[in-house]
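With one protein chain held back, the other chains of the complex are shown just where they sit.
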Amino acid sequence: MTEENKHCYIKEGKLALPYQYFAGRIGSKFLVSLRDKKKILGVKCEKCGKVFIPPRKTCERCFEDISEKWVELSNEGEVTNFTVVRTDDKHHPRKAPYVLAMIKLGGADTPIAHILDGVDPDSVKIGMKVKAVFADKAVNTMLQIDRFEPVK
Amino acid sequence: MKKHKKNRNVAIVGIGQTHHSSHREDVNQPEMIHEAVELALKDAGIGIEDVDALVHGNMELFEMVHQPDLWHVIGTGGYGKACYRVTTGGTTGATIVGVGDNIVASGLHDIVMIIGFEKQQEGHTTGGITNMADPLWARNLQTGALTGATAEKTINEFGADRAKRAAMRLRVTLDKHASLNPHAHRNFGLDYDQIDDLMVNSPQLVGELRLIHMCSQSDGAVAIILACEEKAKKISKKPVWIRDHVTVHREETFNMFGINENQEVTHHNAARKLFGRNGITNPREYFDVFEMYDPSSWWGLDWLREFLQLEGDEHLKMVENDEVSINGSFPLNPSGGVISTNPIGATAALRVAEAALQVRGDAGAHQIPREVKHALASGFGGTFWTVLFMLEKDLDWQEAE
Partner (left out) sequence: MAKYFDVSVEDIFNTMEARFRVEGAKGVNAVLAYDISGDGGGKWLVEVRDDSVKVAKTDDLSGFSVKTSADAETFVGVNIGKIDGTQAFMSGKIKIEGDMALVAASAKMFTRYSLPKKSAVTVQGIFDTLVARFQPQNAAGLDISVGYDITGDGGGQWTAVLKDGKCALETGLRDNCAVVNSVKAKDYIDLILGKLDPMVAMGSGRLKLKGDMNVAMQLPKIFAKFEPPKEEEEQELIVIKRNISVDMKYSTGPVMGKFFEGLIEKKILANKCPKCGRMQVPPREVCAECRCWAGDMIEVGPSGTITLIEIIYYSSPDPLTGETRETPYAQVHILLDGIGKEETFWHLLKNEDLADTKKGDRVRPVWSDNRVGSVHDIIHFERIRD
């Protein structure tokens, strides 16, 4: 210990605050559909033809309002990329190890990140066919799809 | 006349603001921003492809989401563009306009859109501000932006009755202004005969700072499009020129509470610099309107003195004689001010936007009833941080050199 850092200490603290997030009309329609109908909705930009999930008000490239252009997507899709989470953290949704995959659903042009379960992390492959498993309870977030599992 | 030299002249050519409310459950953050962006583009008569760069700002501890500039791109239209993210507390809205002014004046970009927003219903405003303080000391003591210190100072100086009456009169005047502004968040329909009642019965927050004195917590967004002189003249029939702006910052002042009589506050310092380098000797005479960042009626009252460099009780008299009302000789916040509408990251930008609308003559029901050629707009935040703008209708101050 040098003379200079002799008086230096680390104090434990916290940052605790309540907050909320408004999903808005478009986000709510998407979440309610997942919850009540177990159907996954996207929106389509008619200018560039892209189908986005999660749905959004505008196409980021064309800057067109696409909020009314709903399309129903398949509950199945394929893994376009993945990683294996091998560390634990209180903010993580699962105990390690678990697979976080990018999944492109049938009918969509953009993949979503989600948990891939029911498979040994070491045998996940890009191109693997997977299907959505919905949560039993109301979650009202993207985890209304509880997880994806391989199509048997 | 003195002038402050800018590399290029910069004008406001487009303004868009959402309706401000505490109930925006119908839109998420990027969707709310998109409303303001669309309105500003429409107002300017240009498309997003014409915009070279974006400056995006708010206070992220208010919504507890981080890097909003990134995931707001679908609302801002920032895909593939130069984007700057600025966050300077309550001052944010003014700082983003200042950054926009600087990067257009410098020649870096020709057309820049600034975007300020806040969804205060999504967070805990007082908790958020408290958590911005020094975690080892002040965080454990602070109470957000609530303080009764200015009330106490004003009461000590002018007597309780006169001071309380003046602060409440200003509150009522600004509520009347808010009633004329369809975008305003809160408007209570207050009248001057309620002053005595409200002085006693409005609930106290801290000391003599009462609930009615304090600004609202709003959800809303504003977008302003700035352009260099060459482009501004092509785009807009009524460009509003940003003649100059100044930013003044200082060390936090919590440790001077109760003994700050001889300290120059940043508002006074900023105004002194801005007026000095532009040869403004009598700001009350020169400016036709002032959109001030007034987080509470006590601050609004006190800061009138600081900005206008007034002596004695001149600022009280201005309120008592209704000089600050929309029909008065020095209209203050014809929009209703921060006290009526306060989506914090947008708030200071709204001061500039509202001042510019006054210069254009496009403020609608809250347009002041005479020509506006020169406007003043201020931003405030953190523990003393001032940004002050002067706007002009005509590009004529340089010829006087």
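In this document, chain identifiers A and B correspond to the written order of the chains, with residue numbering beginning at 1 in each.
We take it that a contact is a pair of C-beta atoms (placed from the backbone, for glycine too) under 8 Å apart; a residue touches a chain by one contact, two chains touch by 3 or more.
Bear in mind that the values here come from a model prediction, so they are computed numbers and not experimental data.
Chemist: As a test of the contact rule: which chains in view would the missing one touch?
Modeler: The chain that is not shown touches these displayed chains: A, B.
Chemist: For a quick check of understanding: of B:Ala138, B:Leu180, B:Leu310 or B:Leu395, which residue touches the chain that isn't displayed?
Modeler: From the options B:Ala138, B:Leu180, B:Leu310 or B:Leu395, the contact with the absent chain belongs to B:Ala138.
Chemist: Which candidate, A:Ala23, A:Cys59, A:Ala132 or A:Ile145, sits in contact with the chain we can't see?
Modeler: Answering carefully, the residue with contact to the hidden chain is A:Ala23.
Chemist: Take the complete complex as the reference. Which residues in chain A touch the chain that isn't displayed?
Modeler: Counting over the whole complex, chain A touches the hidden chain at residues 4-25, 27-29, 31-32, 140-141.
Chemist: In terms of residues, what is the contact footprint of the unshown chain on chain B?
Modeler: Looking at chain B, the ones touching the missing chain are residues 22, 25-26, 64, 124, 126-127, 129-131, 135-144, 146-149, 152, 186, 188-190, 194, 197-198, 201-207, 211-212, 250-251, 254-259.
We take it that only the chains that are shown with their structure count from here on.
Chemist: Compute the distance, rounded to whole Å, between the mean C-alpha positions of chain A and chain B.
Modeler: 38
Chemist: Which chain B residues qualify as touching chain A in the complex?
Modeler: Touching chain A: residues 24-28, 30-31, 34, 48, 61, 63-65, 73-75, 77, 79, 119, 121-124, 127-128, 131, 135-136 of chain B.
Chemist: What residues on chain A touch chain B, complex-wise?
Modeler: Those residues of chain A that touch chain B are 11, 13, 15, 17-27, 56-61, 63.
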